[in-house]
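What follows is a single structure, and I will ask about it in a moment.
With one protein chain held back, the other chains of the complex are shown just where they sit.
== chain A ==
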């Protein structure tokens, strides 16, 4: 079991945003985290990566919480945030060096992966630039490269498709599938439901800080009693019915 979230309650101040959220991701599984703006997706992610502390409940990666062994815990996560987080003062090359240093990666191996990815994303020519001057999509690509050279056991990807060109989306999906086959688990939050339906193994549908429904697309169809329906249709129905 790669990621296990158990009755997680948490939020920004005393008032909890998340109310007893539980789900887990097995090795080699890709889970889609679905929900409207403000449903609690990003808050859930912040709790998992350890930027926020849970009021109650636990988050475990490979059976350990962050407090037991923060270094190992963090090393297992590759995080691609929704809005790219970059250093203003570092070049693209230095972002990669920094990642290698901070995660204690083996240089040659990491650079081999990095070069392959940079090539794929057509960034090789820009190694000496400040990524902060890049377009949104190119910044996102930098984050993807940095996350993938870590070779984590759990990828957390927040809204990966916005700003990426169609080629990059295709390449990213391929990369995700490749790593999945090698046993990595992926938690992906997205609003692009068509993409999610195509690539995710299971879904966690969140609303108001709670899990509304969970399971494979077949499970969801059964849950909503809508055979043959797409994720988009089910989601629309759900939103109408609940008055979201």
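Methods note: contacts are C-beta pairs under 8 Å (C-beta built on N, C-alpha and C of every residue); 3 or more make two chains touch, one makes a residue touch a chain; residues count from 1.
In this section, contacts and distances are computed from a predicted model.
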| item | value |
| --- | --- |
| Name of the absent chain as recorded in UniProt (options "Transcriptional regulator", "Spore coat associated protein CotJA", "Calcineurin-like phosphoesterase family protein" or "ABC-2 type transport system permease protein") | "ABC-2 type transport system permease protein" |
| Of A:98, A:167, A:194 or A:239, the residue in touch with the unshown chain | A:98 |
| Which residue of A:23, A:73 or A:161 touches the chain not shown here | A:73 |
| Which of A:55, A:130 or A:224 contacts the chain that the document leaves out | A:130 |
| Option touching the unshown chain, where A:85, A:167, A:194 or A:239 are the choices | A:85 |
| Those residues of chain A which, in the complete complex, touch the missing chain | 49-51, 70-75, 77, 79, 85, 87-91, 94, 97-98, 101-104, 128, 130, 132 |
